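Have a look at this one.
Note that one protein chain is taken out, while the other chains of the complex remain in position.
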Amino acid sequence: MLVSERKVMIEWGDCDPAGIVFYPRYFAFFDASTGHLFRTAGLEKFDLHERYDIVGFPMVDTRAKFSIPSRYGEEVQIKTQATGFGKSSFNIHHQLFKADGQLAIECWETRVWLGQHPDKAKPKPIPREVIALLSGTDSNTIKNN
Amino acid sequence: MLVSERKVMIEWGDCDPAGIVFYPRYFAFFDASTGHLFRTAGLEKFDLHERYDIVGFPMVDTRAKFSIPSRYGEEVQIKTQATGFGKSSFNIHHQLFKADGQLAIECWETRVWLGQHPDKAKPKPIPREVIALLSGTDSNTIKNN
Amino acid sequence: MLVSERKVMIEWGDCDPAGIVFYPRYFAFFDASTGHLFRTAGLEKFDLHERYDIVGFPMVDTRAKFSIPSRYGEEVQIKTQATGFGKSSFNIHHQLFKADGQLAIECWETRVWLGQHPDKAKPKPIPREVIALLSGTDSNTIKNN
Partner (left out) sequence: MLVSERKVMIEWGDCDPAGIVFYPRYFAFFDASTGHLFRTAGLEKFDLHERYDIVGFPMVDTRAKFSIPSRYGEEVQIKTQATGFGKSSFNIHHQLFKADGQLAIECWETRVWLGQHPDKAKPKPIPREVIALLSGTDSNTIKNN
């Protein structure tokens, strides 16, 4: 699988009165990391909307386990990859590492590939080439299960 | 002028490692207070978009002076009013009070009434009835200067 | 179990370019709802720090399932309760309802009761009276399992 990586500087405004990152901020980091995975795969989110006639790929289920807190001024690293594809949903896995390499947080996402419809957005099949690009494999050989 | 009031509970996630509200959060409070002023005046933001063919009334200039900090668990009160109308812009004034009545923050906004255009959003004249409703006066007697 | 309820107005700044609440904002809502549960139980978060010699009760594991999106201007209701107590951790369950009563989101939290230590914060047993108050039962009869 394709793995994207990005560094995030923990800012003053990310932290709470206990001096550690306010955990909802991590979900904002992870959402941006999923965007970064798409960009790394050659897929720009707004392009996707037009190219594949979707409204987006909203979150349907996410979970995070927090092992080690982070503080203002730390630079952490987030590694992100797609871990599975259904017909119209897909799974993402994030790992957030401290500067010393320790795994501090893990996060799992399930998102749905949501198509435009006259009345109401509806899930639609994820295109093979999207799966191939997110997988880091050749789009000619990947099979959409 | 019509004055709208609302109370805001300061939450844990609004505060920074110094234990006081992270000041950008106040601007989110004030933006919501401007929305509240419109609702109080009988103008729902989304209705406005359709009724008056605008994309919104984005901020062009805002300033805030911070006199007293607030902390987690405090309930503050924000008073908001329109203080002037130009052809296609208007001014808003917010005052944030502590529970004991002390004035803690003042904020001034200038926003523009932004119309839909085929190519690009463009300022357009603020309708008389919007000015009348935000002013708390009779729309038959108000004059759009 | 004691159930606390609060209403949340969805503000413009809570929503993303798809027009729906940016999901990390829900976690900020839920964190505030856990704070509200404690207040409803007669436990103020900052009082707790001093009364029980803790640094707080940080999140160790949280999951949310998103069924129905919400938009600017909606008022939603969040119901929150403690659903279980371990020696030094506890579980919280949130349900977010739309104005029409539909269940839109569920969220589960596991938090740890974290005590002050000279070197490093360490989990410590949750006091019986805290469990009793969060349970909505008499503290004389509750047993800390």
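Observations on the structure shown:
Going by the order they are written in, the chains are A, B and C; count residues from 1 in each one.
As a convention for this text, a residue touches a chain if its C-beta (ideal position, glycine included) is under 8 Å from a C-beta of that chain, and two chains touch if they have at least 3 such contacts.
These numbers come from a predicted model, not from an experiment.
Only one residue from C:22, C:52 or C:108 touches the chain missing from this view: C:22.
If you put the missing chain back, the residues of chain C touching it would be 12-13, 15-19, 22, 24, 71-72.
Summarising the interface, chain A meets the missing chain with residues 9, 11-13, 28, 31-32, 35, 44-46, 72-73. What chain B contributes to its contact with the hidden chain is residues 18, 20, 22-25, 27-28, 31, 55-56, 58-67, 69.
Keep this in mind: only the chains that are shown with their structure count from here on.
The touch graph of the protein chains shown is complete.
Residue numbering shows that chain A and chain C use the same positions for more than half of their mutual interface. Chain centres here are Cα averages; for chain A and chain B they lie 34 Å apart. As a whole-number value, the distance joining the C-alpha centres of chain B and chain C reads 30 Å. Once the centre of each chain is set as its mean CA position, chain A and chain C turn out to be 25 Å apart.
Touching of two or more other chains is recorded for residues 18, 22, 24 of chain A.
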